[in-house]
Every structure is written in C-alpha cells, then in structure tokens.
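The block underneath contains the structure these notes are about, expressed in structure tokens.
Note that this complex is displayed minus one protein chain, with the remaining chains in position.
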Amino acid sequence: MFKTNAWKLALLLLALVFALAACGGSDDTDENASDQTDGDQNEEQGEESDEESESYTVEHAMGETTIEGQPERIVVLTNHGTEALLSMGITPVGAVQSWTGDPWYDHISDQMEGVEVVGLEHQLNLEKIAELEPDLILANKMRQEEQADKLKAIAPTVFEETLRGDWKINYELIAEAVNMEEKGQEVLDDYQKRVEDLSTKLEEAGKLDTKVSMVRFMPSDVRIYHKDSFSGIILDEIGLARPESQDVDDFAAKGVTKERINEMDGDVIFYFTYDPEGEDGQAVEDEWINDPLWKNLSAVQEGNVYEVSDTIWNTAGGVKAANLMLDDLEEKLLSE
Amino acid sequence: MLTKTSTRVFGLFIGLILVSLLVWASIVLGLTKITTQMVIDSFTDFDQSNEHYIIQDARIPRALIAAAVGSSLAIAGAIMQGLTKNPLASPSIFGVNAGASFFVVLGVSFFGVTSITGFTWLAFAGAAIAAVVVYMLGSVGTDGLTPVKLTLAGAAIAALFSSMTQGILTLDERALDQVLFWLAGAVQGRDLELLNGVLPYFIVGWVVSLFIGKKMNVLTMGEDVAVGLGQKTWLVKVIGAVVIVLLAGGSVAIAGPIGFVGLIIPHVARWFVGYDYRWLIPYSALLGAILLISADIGARYIIMPAEVPIGVMTAFIGAPFFIYIARRGINE
Partner (left out) sequence: MSKYFNLRLGKTQLLINKKSFTVILTLLLLTVAMVITSLGFGQMKVNPVEVVKAIFGYGTDMNQLVVNHFRMPRILLAILAGAGLAMSGAILQGIIRNPLASPDIIGITAGAALTTVGFLAVFSDRSNALSVSIQWLPLASLVGAVLMGVFVYLLATTRNGVQPIKLVLIGVGLSAAVQAVTTMVMTFGPIYTAAKANIWLTGSLNATNWTEIGIITPWILGLVVLIFFYTSQLNMQELGDDLATNAGARVQRDRLVLLILATALAGGSVAFAGGIGFVGLMAPHIARRLVGSVYGALLPVSALIGGLIVLLADLIARTAFDPLVVPAGVFTSLIGAPYFIYLLFKTRK
C-alpha cells in the first residue's frame, strides 16, 4: 500500500517548481550584470565612435541612468518619442506601433522603413525588444512603470514622467537621453520661431483674435477639445483665441450630445475624426456634419469649417505633428 | 392592490396619462430651454431654429424610444417571470441581452453587417439562442427548473457571452469602435429610424402578449393543472418565448443592453394587480415606459451638461430592488 497521498505530492511538486523558479530568478540578477559588462566590451571594441564613447548620466522619472557612449540602437516605446527621434535625425531600431496606420502614421511612415514593431504602448512585446539588442530604451512611466525592471535588464532605460498635451516636456528629456541636447534645442528653437512667425502674420492680418473651435468625432464619442490638449496648447502658444466655453484649462468635454452643439461654434471650426482603419468614425462625422443643427452654427454658415487630420491634430502628439499642425493653421487661416 | 375591474381600468387610464405627461416632460426638459409653445410650433410652423431641430431630432426620438423600449423590456420580464416561476427572471439577468449584444458584435466583426435590419435580426438570433441555452442549462438535473439554477445559468451565459464579446472586440478594434455605441446602452442619440425598423416586431410582441394573459394564468397554476385543464403548455411556452425574443432582442437592437427594467417592473405591477397576467402585462408595459422615461430625464440632470448613461441609472435603481427581492427570499 502507498502511504503517501495526492495532496502531499501536489504540494511537494509545487514547492519544487517554485524552488527551481526562484533559483532561476536569482541567477538572473548576476546574469544582468554580466550582460551589461559584455555590452561595454563590445562598445570598446567597436572603435567607431571613440570621441563619443564617454558615458553620460540622465536623471529621469525612475532614477538615474548612465549610458555608455553614443547610443546606436534605440528602441522607443511611445509614439511621440518616435517623432522626437526622427526630428533629430535618428531612426530607432524598434518602436511601438502607431495608434492609427499600419503600422506607422502616414506622416512618418517613409522614415520608418525597416523599423521593427515592438507591440503597443500599453502592451509591449518584451522579447522582441530584447531580440533587437538595443543600447538605449526610451519609455514612459505612466505606460510602462510595471515593466521597468525588465526593460532595465535589456538595456539602459530612460523614463518620462507624464503623458500630456505639451509635447515639449518629454522632448527635452529624449534629447538629453540620446545625448543630442544641442540638436534637440535646435529643433525646439525652429519650432518656436515658426510659432512666433505665424503669430506675427496672424496679427498683421488681424486674425489673431479669431476664436478657434476644435471638435473631434470618434466612433463611440464626440468631444470638444479645450486648452490642456495637444492642439489646445499649440493654439495657446500662437496666441489664438478660443470660444468662451472652450477657453477652459482642462482637457476636453466628453460625451457631447447634440444639445450642446452650440459649444462647438466659433469664428472657425477645425474638426477631426478618429477613424482607425476603415470607415467607422466616418459614420459619426457624417451624422453630425449633416445635421441641421450643425448647419445652423455660425462658423458653418460662413463656411469657416475645416476638416483636418486626426493624427496630426490629436493622436500623434509629437514634434512632427506639431509642425504639421502649424502648416494647417497657416494654410487655412491665412489663405484668403 | 386594485381588485375591482373598474378601478383597474381606471388605473390603466391614469397610467396612460402619466406616460403622456412624461413624454411631454422628456421633450421639454433638458439642457436647451424648450417651451410647450415651441413644441407645437415645431410641428405647425417649423422655423429651422436650433430649438425646433432639437425637439424633432433629439427630444422626440429619445422620449419615444425610451417609452417603447421600457414597455418592451418590462413585458418581456413579466412573461419570463411567469414562464420560469422565478421572480428574478429578466432579460439582463438571464443573459438574453448579452446574447443579443454578442451576436451583433459577431455580425459586425466577421460578416460586415452594418444595416439596421441586419442588427435587428442578429439581436433576435442572439436573444433566442441565449434564452434556449439558459433554459436548457437551468433545467439540467433531477430537481428540474429551479429559480436558483436558472439565475445561475443566466449569469453564467451572460458572463460567457460578454467575455466572448470582449474577446472579439480586443482582437478586432474596428468592430470595437462601431459597436461600443450599442454596448453602452442608451436611448439618447438614437435615430427614430431605428425605432421604425423594429416597431413592427414590437407591435407583434405587444399585441400577442396582451392576448396570452389568460393562458399564462393557467400555466402559472402549475404544469399539471394546466395540462389537466386541456392546455397545450408547450404552445404557450413557445409563444411566450417568441414574444420575449422579439421584445428583448428588439430593445437591444435599438438601445443596446439596458438592465433591470424587466426585473423590477413586473414586481411593481404585481403590487397593483396581483398575479392576473391579463392585467399584469398592460400594467408592466405602462410602468416600464414610466420608469425608463423618468430615468432618461434624470440622466440629463445629474452631471449636467454631460449625461449619465441610462444603463447606469437603471442599475442604480434596480440593484437595491433586486437585493430586496433576493433577501425576502424565493422558493427554491
């Protein structure tokens, strides 16, 4: 007769599995250390960038990170980060898939050839990242805090603190992380100059006090964008006015019903439709812009309504999008 | 409780007046200031002002949809409670709403269905399948169809359908965006065309439900008694089931899943007229309309200018009621 029983056996085996697993886990830390030293050796043997091979330290949302030499293989885990890199002339080896587009936004796709998709901002494919053997990872604390340890085990990782409308906050950190602060500052200065130019031109044309309204149609929602949004901040920088109900320092009015359609009015309306692959958000847009209530809006009656790209005006949220949005504003507001 | 036929007729009359008053209130009350005169003008002398458009395109549709959906869900609930002898039976608890939603999502996602007719028939099919599966699951075992087993079977099927819906939506984001509209459950922002498309089925459901009251009375006395009295019980059950599917499925097709109306209303109706289905069904219809229109009016004022989803409103009203009934106890 057996004297043992299934329960004991089950517990024993489980314990065994976990003991093994625990060993595996603790081995891992040692192994990371050696991994990084390997990296250093490679860098030293690389010989191609001797001047830049000094290390530099970046302070960020999750501590300090020291990066050895100029990073060559960068993986970027936010969409605005991808644009930031491109603007400084860097092509990442891996990037998260764009929110719309397959896999990249239209306005960056020609520069993204050969870049590997490493998942979505909030659902990373860590193994893919590891396989790319990056020497720097650009991450965001809000999106990827939970995976910090694993990312750090792959390569030095720099974390942004927040995700919000103002793209410039994170831009500076990214420039610092890739050790290209000068180039980064140049891009920022260029942008700033464009903003000022546009502002001056608008003022000369007597159009700076134009009340700009922004409306977004989504397949499941209709929103009116306020000041603390990507596009709201840009309008603010230029100094353009907003309709009273939109001149509020928060993100947006969500779940807007037809009864609130008057809040959409202004001297000029820009609307954009979130329409991920297919014609779906389009249905909501069609319904609204064909509604007699929409046609009753003063901006609509005067023909000051423009459809603009949702990617540029909202979803992308990066430096390239910001510049393209300035193009849009210049074209539409100064055309006549 | 109203016992005399004359008071019951009078009650129905009062109910009708209340529904009319609420429809009027639903048209007049809200963010945009509307007066009765404007409502009349919008019919007789349409001047293309915002107010007139809001009356015609927003307020009237939502008032009528709330009335039709509220009545339909309540009647479906009353018949379900009668057929299953379970006071907790209702389209949402029994997974009928979840089944209808799942089929709509499935149709959009895999078969590219976009027409209103398509949605309606998918919703019917989903409601029917869920009802049949829940009934079968609930009657497994030696002790037959007990309320608890039926409720659990309903909850399990509802959970199954909603997690499969979630699964499809995660895999196919395109469908997600298109269908979220339905999954939210709303009478606001729905086109009157939707109601018109489903109205024929609703009317069939309403009329038939008014005529099966007597048969339902016999059936609720017990299967044996009903058979003894010469009733073809299977026929009554089938007709009842068809009515449930038409009314609950049609409601989902128009307004998405809205919970708890079908659960609460038959109980409230029973306070008025007891267990006589000839009266219970019309009373449920009126009370259902009253509840849903009131909830929809309330939804506009709580976080004005934004609106509370109506499914949340009915859940807030319904959940305490559900717990009250459950605590009071049901016969196992």
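By letter and in written order, the chains are A and B; residue numbering begins at 1 in each of them.
Following the convention adopted for this analysis, a residue touches a chain if its C-beta (ideal position, glycine included) is under 8 Å from a C-beta of that chain, and two chains touch if they have at least 3 such contacts.
Worth saying up front: this structure is predicted, and the values here are computed from it rather than measured.
Peer 1: Report, in label order, the displayed chains that the undisplayed chain touches.
Peer 2: Across the whole assembly, the hidden chain touches A, B.
Peer 1: Hey, which of A:91, A:125 or A:296 is the one touching the hidden chain?
Peer 2: The one listed residue touching the chain not shown is A:125.
Peer 1: Taking the full complex into account, find the residue in B:31, B:192, B:268 or B:306 that is in contact with the omitted chain.
Peer 2: B:306
Peer 1: With the full complex in mind, choose from B:40, B:136 or B:304 the residue touching the hidden chain.
Peer 2: Only one of B:40, B:136 or B:304 touches the chain omitted from view, namely B:136.
Peer 1: For chain B, which positions touch the chain that isn't shown here?
Peer 2: 88, 92-93, 133, 136-137, 140, 148-149, 151-153, 155-156, 159-160, 163-164, 166-167, 170-171, 184, 259-260, 303, 306, 308-309, 311-312, 315-316, 318-319, 322-323, 326-327, 329-330, 332
Peer 1: Which chain A residues touch the hidden chain?
Peer 2: With respect to the unshown chain, the touching residues of chain A are 1-2, 4-7, 9-11, 13-15, 17-18, 20-21, 23-25, 27-28, 30-32, 34-35, 38, 97, 116-128, 130-131, 141-142, 145-147, 149-150, 153-154, 161-164, 251, 254-255.
Simple rule for what comes next: only the chains that are shown with their structure count from here on.
Peer 1: Could you work out how far the Cα centre of chain A sits from that of chain B, in whole Å?
Peer 2: Roughly 43 Å separates the two chain centres.
Peer 1: Quick check on the complex: what are the chain A residues that touch chain B?
Peer 2: Going through chain A, the ones touching chain B are 218-220, 253-255, 257-262, 274, 276-278, 280-281, 283, 291-293, 296.
Peer 1: Please name which positions on chain B make contact with chain A in the complex.
Peer 2: Touch residues, chain B against chain A: 30-32, 48-50, 53-54, 57-58, 173-174, 177-178, 180-181, 184, 188-189, 305-307.
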